[in-house]
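I'd like to ask some things about the structure below.
The chains shown are only part of the set, and none of them has been moved.
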Amino acid sequence: SSSDSSSQVKPEADKKQAGYETLVITSEDHITKIMLNRPAKKNALTTQMYREIMLALEAASKDDSTITVFTGNGDYYSSGNDLTNFTDIPPGGIEEKAKNSAILLRDFVGCFIDFPKPLVAVVNGPAVGISVTILGLFDLVYASDRATFHTPFSHLGQTPEGCSSYTFPKIMGPAKAVEMLIFGKKLTAGEACAQGLVTEVFPDSTFQKEVWTRLKAYSELPQNAMHISKQIIRNHEKEKLHAVNAEESSILQERWLSDECMNAVMDFLSRKAKL
Amino acid sequence: SSSDSSSQVKPEADKKQAGYETLVITSEDHITKIMLNRPAKKNALTTQMYREIMLALEAASKDDSTITVFTGNGDYYSSGNDLTNFTDIPPGGIEEKAKNSAILLRDFVGCFIDFPKPLVAVVNGPAVGISVTILGLFDLVYASDRATFHTPFSHLGQTPEGCSSYTFPKIMGPAKAVEMLIFGKKLTAGEACAQGLVTEVFPDSTFQKEVWTRLKAYSELPQNAMHISKQIIRNHEKEKLHAVNAEESSILQERWLSDECMNAVMDFLSRKAKL
């Protein structure tokens, strides 16, 4: 709110939408903001968070907002998949776990592919894994100069998701995309911007102020024109994106059951436990 | 002409092709140059100009030139659609106006999609709207450092044309393309070059000299090889481009009849009238 009168200021909590445990969702100035809210865990994505994000996107697609913004609370944007997801095995065993995880992944990414309004990432800090790969499905990506972009799939015996096997080579060419997606090269914000993954980089000290001023101005433009433009741009490849998403998810389902992947994930978790 | 002998110099007028009111068209050195010639109106594109450009492209495709060049007379490359086009309503009313305009737009852009020879834009100054969006259909884009690239569609309640909803995300990635096409961000020549929309930027003081020296050298290369190369490169997506063009034009036909668009255009014209 732009008011300085304390009597008119609603407490921030009143703008928050109830019903989410892992997200803070606020709507004002024609902007719906979805904030990942597990700062103590670097906003690592749990199964619950996947489901809450899907609900939040469904709601945002139908509310009266013009644009929808993702950001992270705390130092990180998101450290990617919470690898403890791998250790919670259902009665059906690891085959059922892998199958359920692949379905969840496909449905989650599908929500981003189909989202009908301009989708903005405000990348406040390091981004890892699926929080990076789905950026190819966003319409604007603003990054703090503290942000980094890291997809260490091969290190964990895994393969790309979030349609990145298609969107990244298209955005930056295979010679840049492969070093990220296959060899796990971590990009700085400046590198990610030069390669087209990021729209613009801002100094961290002024990041929030500059980005939200700009987004507020953008959100006041004619709404229908913007929503239709977004849909024209994405409809050209929506069918292709869904096919890519299904293929990537299906390949990961097999990967998760491979010795190579299991050993790499166990190594990672045991190294982390020793720290 | 490279001759210094005044007795051999033909007056410039002799090289000009007759029959065009809004363009100046000249052919020499295997180059056909189509110059937008409404400098007092910043080369804003009227309905007449659309038709003359289509005729000029048809003629250039059949003449003995090797390459075809677009440029603007005066300070501007082109300020885009002349919005007074909107105020000239035929007897059939605004529905007929919108329908005719969509057909004209689709046919106009179709001429660029199908043009069989290398097509060069010499962007001498600011470019706006459709003069920017069709640059994705050009083969070389040289820009003066005075040039800017601006597509304020949402501001006018409108949506992208010229196949830009397809070509711009392909050229620069969605994170850069959307800020231009949906949020109307104006690019400098340097930014447009970094993002692949522009081939090279030149200082304005030497722009004409450097560009025409280079184009003259290029125009002397084997003609058939160049024409066939152009066609190989574009044929890969010609069908897709025509489909995109048809869809963009059809969506604009609806947009033009919407209250959102009419109000935005009327606001713009009345603000302009007050200046």
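Chains: A and B, in written order; residue numbering restarts at 1 for each.
Criterion: a residue touches a chain if its C-beta (ideal position, glycine included) is under 8 Å from a C-beta of that chain, and two chains touch if they have at least 3 such contacts.
Note that the structure is predicted; figures quoted are calculated from it, not measured.
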| item | value |
| --- | --- |
| Overall number of sequence copies in the complex as this file defines it, 2 displayed | 3 |
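Note that only the chains that are shown with their structure count from here on.
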| item | value |
| --- | --- |
| Fitting chain A to chain B on CA atoms, where both chains share a sequence, rotation angle to nearest 5 degrees | 120 |
| Chain B-touching residues of chain A, taken from the complex the two chains share | 118, 135-136, 138-141, 170-172, 194, 196-200, 218, 221-226, 228-230, 232-233, 236 |
| Residues of chain B that touch chain A when the two form their complex | 153-160, 165-166, 169-170, 172-179, 181-184, 194-195, 244, 247-248, 251, 255, 258, 260-261, 264 |
